[in-house]
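Just below is one structure, and these are the notes that go with it.
Excluded from the complex is one protein chain; the other protein chains are retained at their positions.
So that you can tell them apart, the chains are marked A and B in the order they are listed, and the count of residues begins at 1 in each.
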Amino acid sequence: MKSKAQPKSGFSFADSERVERILSQYPDKKSATLPLLHLAQSQEGYISSSVIDTIADLADCHPSVVMDCVSFYTMLYTKPQGRHTIQVCQTLSCSLNGADSMVDHVRDKYEIEPGGTTADDRFTLMKVECLGSCGTAPVVQVNNDYHEGLSLEEFDQLLESLE
Amino acid sequence: MPFIKIDEKEFEVAKGITVLQAALANGIEIPHYCFHPVLEVVGSCRMCLVQVEGMPKLQASCNTSIGEVALDKKLDGKYDMVVNTQTDAVKQERKNILEFLLLNHPLDCPVCDQAGECYLQDYTFKYGNAHSRFKEEKRVRPSESLGSNIVINQDRCILCSRCVRFTREISGTNELFVQNRGYHSKVSILKDKPLENLMAGNVADICPVGALLNTDYIHKNRFWNLDTIPSVCQDCSAGCNVDVFSQRDEIFRLTPRENHDVNGYFMCDIGRYGFHRFEEIERVNQPLVRNGKSFDVIDWAEAIQKTADLIEQSNGKTAGIVSPFHTNESNFLLGLMINGMLGMLPAIQAEEITYPSGFRISADRSPNQRGMNNICGGLAEDLSSEIKTQAIRGLYILDDGVDRELDDAWKEILAKMDFLIVQSYAMTDLAKLAHIVLPGLAPYEREGTITNDQDRIQWLRPSLSIKAESKPDWEILMLVNNALNKKAENFTGLDDVIIKMGEQFPNYSGITLFKIATQGIALNGKKM
Partner (left out) sequence: MSAFKPVLTQHIHQQDCHTLPFYQSEGGYSALEKVLTMDPEDVIDVVKNSNLRGRGGAGFPAGIKWGFLPKDMVKPTYLINNADESEPGTFKDRLLINKAPHQMLEGMLIAAYAIRCNLAFIYIRGEFYKEAEVLEKVLSEAYAANLLGKNILGSKYDLDVIVHRGAGAYICGEETALIESLEGKRGCPRLKPPFPALEGYLKCPTIVNNVETLSNLPHIINQGAEWFRSIGPEKGPGPKLYCVSGCVNSPGVFEEPMGTSLKKLIYENAGGIKNGNQLKAVLPGGSSSAILTAEEAVVLNMDFDSLMDAKTMLGSAGIIVMDDTVDMVQACLNIARFYAHESCGQCTPCREGTTWLVKMLTRMVQGGGTAGDIKMLYEITDNIGGLIDFSKGSFGKTICPFGEAVAWPVRSFVEKFEAEFINYIPQQETVA
């Protein structure tokens, strides 16, 4: 068992007030796991093992229990990603509206496979399942933002605009 | 109490138990993987589905509890529940589940350590298909080390999650978890937090297939070659029940044996791997008598006579030193023979460990301190002063082969003695000082009873043969006693000794090895 007084991990939350607020609003600490993971990832870019240890301490559970949770969800990354994440929905309605050609486009133009990151770390390409915006297919999520009903040209411009 | 029918069998069951529990308790097999009696029910393997009358869907028998229904709702006017485990739908479902479980399984039974005791094999043999219909590529994943003693073969894992629940609910150590989801799920550890706890070995036992393996046993033998002896662990006073697996006088592994009054389903790794300690020991195989700085080999008749002579010549000034590692019978016979002052070798103490599930590794790492105390009343507490008071000149030590650091008090005692008779299977520090060494038996060769720290008498059974000229310890003691006293009883076996023991100690009366059997007898409730 790890001592709480001496967190050996190299990670700490920048916004400790927010951490306290999150922890205090739930009836049990473990329920704060996902919000804390989101907060940590927005700070670090991914969930490192020291993030896991820190959150395990805060949520009062074993780090393996946190990792069990992290590894289940597609939005939580256990490895560093590019500066931007490009998530192209590939489920039926998007696929029927040209999503496949968008993935092909990135693959050809930037020479990366889905899951891969450009050599300059500019972005990571991901094929994802239904983003819940089928009415505006095809949909691409760039970081936190949805870009809906994109033509291939618009998509290309969007990629070009990323820094 | 609910009255139910499973297939054609009728019986009453306790209210609230599940269909699976009821079936298993009544000798009806319902195949299952994820269910384990002491782990949380997860109902995920789907192997135990049965048909319950009145319910349209097949039911997971592990999660279907039995209650009492109103009189007018009873099936056939009498049953609270009617379960069928042999309908076509149930049989088909078992085939389906087994097919799914074997899709990506390497089918490497010829080299699998679980072969012969594998539920994937057994259920497939009984309920499964003879041929695979899977034409796609199999998922291939490397085996991984989970800790210093446990390896996981991911391709054989059926994700029943018993091991994960074990570390969460039983050991409370939480090392294992399921990583990823769906088809990519696998049992895993965090790199810096491996499966290192003293209950870790159990995960391999509860794994119903060949996924989790004890590195200690990998590719060592085949299950069907091994002789299995039910016995008791000798590494602490909790007295976990074990099965000892051996072949041609070599022990290959120990596994816990179910006993709800002692260890439940588990044992600790101290006991599990403890047998290796005795593999490389320098044995004493023949009786020895001191000749200056070395020993001469003598035959048993001479050794017994010399021993008896020394004791007789001491004129009642020989003290017996019993051992918390020896059986009740040996300690008792030493007491009977000496009929005077008795002392004891110090017990081995270590940290007491209790797990969240209640499983306990006793601080007393000797197996029979309780029995020794029960049987040998009036053990000297301050040995050196007692020896002085009683002017003791010689010691008969029932040595237990454990290498102890003898403290100064002991060294002083030993130095003052005119003679030391040491009954031991190993050339311990004590044996090295002896005038006569009488070769007894090592653990796993011995037989007898031991009493755990909850006052439960259990049957220690041998797995290994007697080496060279050594003799059972109780027999040596009887022979010396007979040489000292022509009228002394001749015991033909351990049960004779136990009867004699019972005459002196009422708690031990009426006990036989046959009655102790595999589950032991609780002595408490009786006055010592």
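The criterion applied here is as follows: contacts are C-beta pairs under 8 Å (C-beta built on N, C-alpha and C of every residue); 3 or more make two chains touch, one makes a residue touch a chain.
Predicted model, so just to flag it, every value in this text is computed and none were measured.
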| message | Given that one chain is not shown, which residue among A:51, A:88, A:137 or A:159 touches it? | response | A:137
| So which of B:56, B:142 or B:358 would be touching the chain we can't see? | B:56
| note | Touch with the missing chain holds, among A:19, A:37 or A:51, for A:37
| Which residues does chain A use to touch the chain missing from this display? | 25-28, 30-35, 37-38, 59, 61, 65, 68-69, 71-76, 90-93, 95-97, 128-137, 141, 144-146
| request: List the residues of chain B that touch the chain left out of this view. | output: 41-47, 49, 56-60, 63, 89, 93, 96-97, 99-101, 103-104, 133-137, 158-159, 161, 178, 180-185
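Assume only the chains that are shown with their structure count from here on.
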| note | Per the C-alpha means, the centres of chain A and chain B lie apart by a whole-Å value of 49
| remark: The residues of chain B that touch chain A in their complex are 168, 174-181, 188-193
| said: If we count contacts the way the header does, which residues on chain A are in touch with chain B in the complex? | reply: 49, 52, 61-65, 67-68, 71-72
